[in-house]
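There's a structure below that I have some questions on.
With one protein chain removed, the remaining protein chains of the complex are shown where they sit.
Coming up: subunit A.
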Amino acid sequence: MTKHHVTTTVNGDTVEYLCDARETLLDCLRDKLNLTGAKEGCGTGDCGACSVTLDRRLVCSCLVLGVEAEGKQIETIEGMARGETLHPLQRKFIEHAALQCGVCTPGVLVAAKALLEKNPDPTEEEARYWLAGNLCRCTGYDKIIRAVLDTAAELREAS
């Protein structure tokens, strides 16, 4: 079976891979580019553990085909920190104990970053509805929501 050659940009780096037409962007990130921060929790777009941004739009990478990434700009959890400086969301998640097992955390962080870029001052309800596509089974979301709202407040103060 012929594979497709894809050239795309991930976290600012130009990358290339060969993929089967059936392989998802998540498969390509994990198995071809060794970027295993995005997780497959469901493969059907219901859990958000594979969240990445594609041309700044938040997507479930399990619902995007690898071939669709051609010429796009992809941001993943691996690109969230700048050097050794964590993104404020990453820091606040640690401080608020907003993770237990941590498997949903990369997806939640990518989604929360997309929220704050769109809406720097979300209400609790807005944060809850935005993150409704990211399943967490450990925390009951309480500390996650607090961490997101606290980060938003800190970023607003800083700007």
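The rule is simple: a residue touches a chain if its C-beta (ideal position, glycine included) is under 8 Å from a C-beta of that chain, and two chains touch if they have at least 3 such contacts; residues count from 1.
As a convention for this text, contacts and distances are computed from a predicted model.
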item	value
The complex's invisible chain, by UniProt name, from "Xanthine dehydrogenase, molybdenum binding subunit apoprotein", "Polysulfide reductase NrfD", "ATP synthase subunit b" or "Circularly permuted type 2 ATP-grasp protein"	"Xanthine dehydrogenase, molybdenum binding subunit apoprotein"
Identified contact with the non-displayed chain, of A:T8, A:T53 or A:T105	A:T105
Subunit A, residues in touch with the chain not shown (by the definition above)	20, 22-23, 27, 30-31, 35-44, 46-47, 49, 76-78, 80-81, 86, 90-91, 93-97, 99-106, 109, 124-125, 127-129, 131-146
